[in-house]
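The complex appears here minus one protein chain, its other protein chains still in place.
Letters A, B and C mark the chains in the order given here, with residues in each chain numbered from 1 onward.
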Amino acid sequence: MAELLLDVQGLETRFKTPEGIVHAVNGVSFTLSEGETLGVVGESGCGKSVTMLSCLRLIASPPGEIVAGKALFLGQDLLKMAPEEIRKVRGAKISMVFQDPMTSLNPVMSIGQQMAEPLLLHMGMNKEQARKRSIELLELVGIPNAADRLKDYPHQYSGGMRQRVMIAMGLSCIPQILIADEPTTALDVTIQAQIVELVKRLREELGMAIIWITHDLGVVANIAHRVAVMYGGYIIEEAPVKELYANPTHPYTLGLLGSLPKINASERTRLYSIEGMPPVLYQKPQACPFAPRCTFVQERCWKENPALVNITPTHRVACWADTTSGSERL
Amino acid sequence: MGTYIVRRLLLVPLLIFGVTIIIFGMLQFLGPIERSALYVRDFPKNDKQIQGLIKKYGLDRPIYEQYWRWLTGVKDPISGEREGGVLFGDFGYSRTASQPVINIIKNRFPNTLDLALWAVFPMLSVGIWLGVQAAVHQNGWIDQLARIFSIVGTSFPTFVFGLLVLIVFYANLQWFPPGKMSDWVSVLLYSGDFKQYTHLLSIDALLNGRIDVFLDAMRHMFLPILTLSYINWATFVRVTRSSMLETLRMDYVTTARAKGLKESVVINKHARPNAMISITTLAGMSVVGLLGGVVITETVFNYPGIGKAAADAAQQLDVVTILGFAVFNGLILILANLVVDIMYGIIDPRVRLA
Amino acid sequence: MNSNNNEVLIRVENLVMHFPIYRGVIRRQVAAVHAVDGVSFDIRAGETLGLVGESGCGKSTTGRTILQLYKPTSGHVYYRDQDLTQLKPEAMRLMRREMQMIFQDPYASLNPRMTLRDIVGEPLMAFDEASGKEIDRRVADLLQLVKLDPDFAGRYPHEFSGGQRQRIGVARALALNPSFIVCDEPISALDVSIQAQVVNLLEDLQKEFNLTYLFIAHDLSMVRHISDRVAVMYLGVIVEIANSDVLYIEPLHPYTKALLSAIPVADPVFSETHQRTVLQGDVPSPVNPPSGCRFRTRCPIADETCALKQPEFREIKPDHFVACDKI
Partner (left out) sequence: MTSTAIPTGDNTLLKESKSDRKISRVERFLGPENYRIVVGLLKTPASIAGFILIGTFVLIAIFAPAIIPPVGNDPYRIPRDGFSGEPRPMGSEWKRNVPEVPGWYKLVTGKDEWVHLLGTAQGQYDIFYGLVWGTRTAFRTGLIVVISTFLIGIIIGSISGFYGGLVDNIIMRIVDIFMTLPFILMALIMAAVLTPMIGKTLIPSIIALVSFGWMGYARIIRGDILSVKERDFVLAARVVGVRDYRILFRHILPNAIFPTLVLASLAIGDVVLSFAALSFLGIGTQVGYADWGQVLSFARNWITSLQTYWYIVVWPGLTLVFFVMGWNLVGDAMRDVLDPRMRGKS
């Protein structure tokens, strides 16, 4: 059994907005083991990014606030660390790559300067060593003429190249965990494929664990070992990737998979659609947050929010209903 | 970058044309006789002589011809010397000061420059520092303080603020007198023992090694500097704050934090330089504005700069003189704006490397 | 989706749309973005033509130029034999009854200061089709048609979610009973669970009103689902057009193949077993597109000859057009 790297328990984060308090994350628990890739899937506003940002305490506060929970990294609670301690974790042991490579790089600093920062900070390198290492890293992620391009600024790179730089920067201190927050959403399909293949290759070479946040069920199927599906600030289903796609159990997961057109199906069928809209939670829900849109909804769903329970040793679901015959009922 | 600078340079003649046209246009409100004051020291009392002047200087010619003459001057048919021509530094003859406008400028402009130079530093540094602090500690006490400070500041007219500090620091405490220098300094200046290298009193004092003169100059300039800075701080705090707040919400700031950088590094190395880009223009305009906007401050503190001269001339409705100042100011400002634009290009790599 | 009817509704001939770039000291035109560079295709009455490609390939520009929202640099667009590019502005305005558009961004495409009634009723007013109470009645019908509560007519767009706003946009497009609708990436800004709702709605409406769609998207799986035929664009030119099933099962152009292979398939077993062809490099700039075949810089089968001349757009099989000389 691989070592447990990250153990998040009961994480709760909320935001103060002019319209009221938004409960973005409502008690999320998950684990990540060495060398594992966890896919976190959900629609916008489901709390998937906020969860990961909360773990690294990168939530802007105010308006954000982490209310409860633990995030144990190798046994140490990230949420309780002193600011200097968590800074030593960020970028060095856990690093992040963000969605939009256009805005994630500082426009007035050269790529070389930005690449060197974590190396100087965490690896104790001097400027020359950092420069050499930056070139190696850029070559590793497949940027041609890396040595010449260090002095360039972000606006001189293309979108796909910028995301490669972000990944190189994220990997520069050989972190144990790489959190990728929708890293391919802003990119075109062919570039997206390049980035996914790149990360898969680097994962083999460097052996880090990855948390891959996305709304794209296709990308996750391609890269993740295990998948957690989020809805309304909760993880509502979690299973190894093949298990989840072969045997989706929560009505939301079922609906999501059903609403995708089948690219390799020969005959054309009408898409399944989940009616209604994802919620914004101004109160911590007493009921199951998916109840208003659920086809399996029962009396009990309006009264109690189901907990995430194991239905097999590796498959956890938060639902009162029996959906085992679900595929036919959709 | 090359194209950028060339474009800005090409704009200069256009700006000069525009600015001079506006001022020349104002000149047209005057009759031809009054306009002849551009060229001669005394109005001849004799009607025939006046007509002669008008003829000689072409003040009855078509307007575009007059404009050209006004810009470049006319050759005196007898002596062959050029008379007039604002582009050659002849801004006309001041009726009220009984000397050519350019002489007033030569005497007074160094004083204004002296004041402006000393005012720039506190204006920029304190204003920007406070704005950054307010944004970093959004809604904290320093932010609230900065906001109050900024609102009160923008609500205080220069002259009210100036008069109030005069009541406190001069009338009651006798610390900082108005004017430019104490009597003993002016005696010293005329004595010839004091070499005037730059004609900026504070700088010359340092160059002569006369700390006492320097302190006297600063003592006289302190209140004007405070007034000029205070009035500009308000705007700076507000603009810096909002620009910084916007920058702090950018993704690359989160990236910087996610790298494990210290908050001070995140703010000073990542956020602030970006926020500065949008402040550069304002900073440039304020520095430029200092040169033009000293009119009131100098008047309140009775400081013999070019602004006070303009105000005095305006009060006596000596139009030729103030228009002369306006042309001079316009030319200086065009130059200063050019410098600001080029600096902007240097700061922002997206412009520099375009 | 009855593509048996072979009447051509829209014919695009050699459509070129270049956007000038002004640079330098005196803002001279130094170059042009070759957004659309000689595109020809037909859209048949009642069918859905899918138009796919990566961002910047000119697919949205094509859609907008067909509707004469941009004045094309050259080329013709025929609507039932009427050349739209030759129409005077007022005549074109009257033609808009027939052809409508659904926008990508449901937030930007609705005027925030107008109520639903005004937004959906505006086309009726523009053509003096209705006034007063009659507009209210028609708006209510239209809202019902897109499955929105007619009581919402007095509300403003900000009270609605992205998916609902997109329905409002659909209602507006339907107000004049058009026969042709350009759907400009209508689902790419929406959440996964909402996308299916909108796609189903579009399909239902097509059946009910015998609409013809130009469906522009970058999501290939959705395009296949909704389209009868699919055109693939790359850098301002169409590289392949075919019946959608044929195109997906038997793609001919190397770009189409790569694009299809890059689609992330929501099936872990499939992704494990299938080797993907990953294209190298980025899309070249449309300001200065490569000579000859546009795709040659990234093409796995390209050789020197590809740089020489632009490949001919040939009908290789019935109804299957490809622009590649290597096939």
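Note that in this section a residue touches a chain if its C-beta (ideal position, glycine included) is under 8 Å from a C-beta of that chain, and two chains touch if they have at least 3 such contacts.
Predicted, not measured: the structure shown is a model, and the values here were computed from it.
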item	value
Chain not shown: contacting residue from B:F159, B:W175 or B:Y197	B:F159
From C:P123, C:G236 or C:P286, residue that would touch the chain that is not displayed	C:P123
Contact with the hidden chain (one of C:E159, C:E250 or C:E272)	C:E159
Contacting the left-out chain in the complete assembly, out of C:K71, C:R113 or C:K133	C:R113
Given C:R138, C:R172 or C:H253, the one touching the chain that is not displayed	C:R172
Omitted-chain contact residue, chosen from B:Q49, B:N103, B:S125 or B:N139	B:N139
Chain not shown, touching residues in chain C	64, 67, 69, 93-94, 96-97, 100-101, 103-105, 108-114, 122-123, 126-127, 148-149, 152, 154-156, 158-164, 169, 172-173, 175-176, 191, 194
Contact set of chain B toward the excluded chain (per top definition)	11, 14-15, 18-19, 22-23, 26-27, 29-30, 139, 147, 150-152, 154-160, 163-164, 166-167, 170-172, 178, 238, 242, 245-246, 249-251, 254, 288-289, 291-293, 295-296, 299-300, 302, 307, 310-311, 313-315, 317, 319, 322-323, 325-326, 329-330, 333-334, 337
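Basically, only the chains that are shown with their structure count from here on.
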item	value
Pair exhibiting more inter-chain C-beta contacts, A-C or A-B	A-C
Centroid spacing, where centroids are CA-atom means, of chain A and chain B in whole angstrom	55
Computed distance of Cα centres, chain C from chain A, in Å	32
Residue numbers on chain C that touch chain A, as the complex places them	54-55, 161, 163-164, 191-197, 199-200, 203, 218, 220-222, 224-225, 245, 248-249, 258-259, 261-271, 276, 278-280, 282-283
Chain A residues within the chain B interface of the complex	53, 56, 58, 60, 62, 83, 87-92, 95-96, 98, 100, 103-110, 117-118, 121-122, 153, 155-156, 166, 169
Partner chain C, residues of chain A touching it in the complex	43-44, 158-161, 188-194, 196-197, 215-222, 241-242, 245-246, 252, 255-264, 266, 268, 270-275, 277-278
